[in-house]
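Note that one protein chain of the assembly has been removed; the remaining protein chains are unaltered in position.
Coming up: chain A.
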Amino acid sequence: MSSNIMLPESPDPNTRSETVASKISFNEQSSSRTSKVAFSFMEKRAMYRVVVDGADVTPEDILEPDYVMMVDTFSHAAFENKPRFKSETGLKATSKSRSVTEGAMTVFATTISLDDIHIDHTLNTSEGFIPDDEVLEQAPSAFYLPKSKPVMSYPPEIFIVLKETETCYLFELPSFAFEKGTPEADKVEEDNEFYQYITVGKGRNRKMIVEETQTEEYIVQTRHTLASRPQRKNAIAFASLWDMHDTYAKLANVKKVEEPDEMVLYQSAAPNLLRKKKLNVFDASLKKGKCFEELASTPEFLDAVLLAERVLSTLEYSEAQKKYRGLVRIDPLSLDLVYIYTMKPLWTFECEDTINRPITGISFNPKNENILAVAHGKFRYAECYNGLVCIWCTKNPLKPERVYQFEDPLTSLAFAEKNPNWLACGFANGDVLILDITSYTTKSIAKSKRDTNPCFEPIWVTSWRSIDKDNEFVMTSCQDGRINKFTNTKTHDFICSPMMRISTVEGKMKGLEATKACLKVDVPITRYPAALCIKWHPNVEHVYLVGTDEGCIHKCSTHYLNQHIEVFKAHAGPVYGMEYSPFMSSLLVSCGADGAIRLWIEGMDDVIMTLTCPAAVYGIAFCPINSTVILSVSGNILSIWDLRRKTHMPCAEYSFPNNVVLTYIKFAASGDNVFVGETSGRIHTFHLEDTPIPPFYQRKMLDEAIKKALCTRPQLLKQLEKLEKFREKYAK
């Protein structure tokens, strides 16, 4: 605190105040003024007054008339800073003073007029903010000192004068060795002798006391070195909500995945010695190749292509797809309904790979009805084709979504119920394979081996059957009459165990009246017919039906491994298909090579009804929504039968061009769409229209239709009624 307080009146640089002082004194501001220093250019500087011997020798401000003062140029209110009136009391103490804040109160009002503001509308704000040209990555310097400019030029001559300075001794080490003979040497010898005397000689025993002493203080010198600054740079990191989600998901994957292998016995050693090497499931996402070849083979790219193709195919097939999905409904109340059972074609699954490759099996995915698997093999005995499995999706009829090639022709395939990715395939050489269809390349989960699977002939039926909630096994039937069960064990083997073997039945059988074959010599061997189709009983868990190429249908059970429970002759030729009615579980329909479709009721030995077709009937299908409608394929004709209306001929027939043989027919679950497979490798999809409206009491309708058909055979009718009563009585 100085004795003199000099405060200017105004920031006018020309004012000077008078002081009363005897020496140079710098007048400081009053310490009570703790408010924020008001921004004022020369205010602070104007505060100080240099007074020498009473005379004010404060240097004047440098004023150049050419240069405009900043005070005059700056007109923005932004620079104004209203100081706080904190220590007003303190200020008032100094009576003669005028408050400084007053001086600082020079307010500069904004003088920006709207005309001065110019907004450039041509700037493209959508392009984003273009940052300044500063290198963001370069971290700012830790040192705020400006770089010293290197000497740009050296003078041409530098004169150097060298002078001798005073000698200053830094260190002196006197010598302790003397030449013998000199007086110093004598002294040293004396000293040595004395030393010997007191340490080793007689003077050894002398009184000694322990003493402490302070060590000499030695001088330390601190040295600092300057390490060079490591290079740093600024980096921007941005974490959005899903970045964090992804990171956590990846971290969860890093946890090691241990393959459970229960078949390996661990010895009683320390667990860390015998533990299997854990695989880290963590894909280090390297920078993938940027070239097309590498990208094109990745499954992600193929998936993207698949999606794009599906979308592209809707351009052509969108109407058909709408009909397929049932978005276009027929009005049941419309007046022009005629029951002509039209089959409107929707699309055809065909592509260049599958042309002229006969279809031997079709299976629909239980989880997703839009996906179907098609097996291509050979139809006629002498044909020579490779096997092909195509997975089609109804969303893209132009190209199959998966294609797997095999060497042997396929004969059957089936999707698994519990794992919808798994497809069991049966081959013409007896192999059974389980494919995983999620991969684009052929990936087999399990394959049957020769040591457990004795079949070498075509596997005609592949189907899945569940054992319990989680497991299922594959059931296959072969040309040699064997019915095998394939299970996937924990040791990753696909073991085949026999369930049954069908043998030829000789003699007279119930069922169809067939002429007995004349046997000249009775050869005592067991012959095994081919098991062409299998159907599980809808009600009884352990019973299944097998149709053979002798024309017999055997009723077998999983409880009996060596023989069948019952057999009856169904056709005069091989039995190609069997179906149970979805509405009446005791009604069985079988079709065979003798061109006949026969209806059977369980419990009755005689055939209820026969529907005749022109050629061998390869497949039949019950309509899931209309109990009396049956579709059949024989030769190149698709026939639609309605039991309610007439049974002596089909209600509608459609023939296919080009002499193809239709081998497969199936209804989709919705009941309106029909899939028909041919030997030329095509699968046609149709929409069934103009059918009678499905009745409410389906079973009753079917019952009536059958009874009406049996009106010419009263004994059967009686038998049927008895059977019904029996069933009613014991069903409760």
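By definition in this document, a contact is a pair of C-beta atoms (placed from the backbone, for glycine too) under 8 Å apart; a residue touches a chain by one contact, two chains touch by 3 or more; residues count from 1.
Quick note on the criterion: contacts and distances are computed from a predicted model.
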Problem set entry | Undepicted complex member, UniProt protein name, chosen from "Tetraspanin", "Methionine--tRNA ligase, cytoplasmic", "Dynein light chain roadblock" or "Rhotekin a" | "Dynein light chain roadblock"
For this session: Identify the residue among A:159, A:218 or A:292 that touches the chain left out of the display.
Result: A:292
Seminar exercise, completed: Out of A:312, A:540 or A:669, only one touches the absent chain, namely A:312
Exercise. List the chain A residues touching the unshown chain?
Worked result: 240-242, 244-246, 288, 290-293, 295-298, 300-305, 307-309, 311-313, 315-316, 398-399
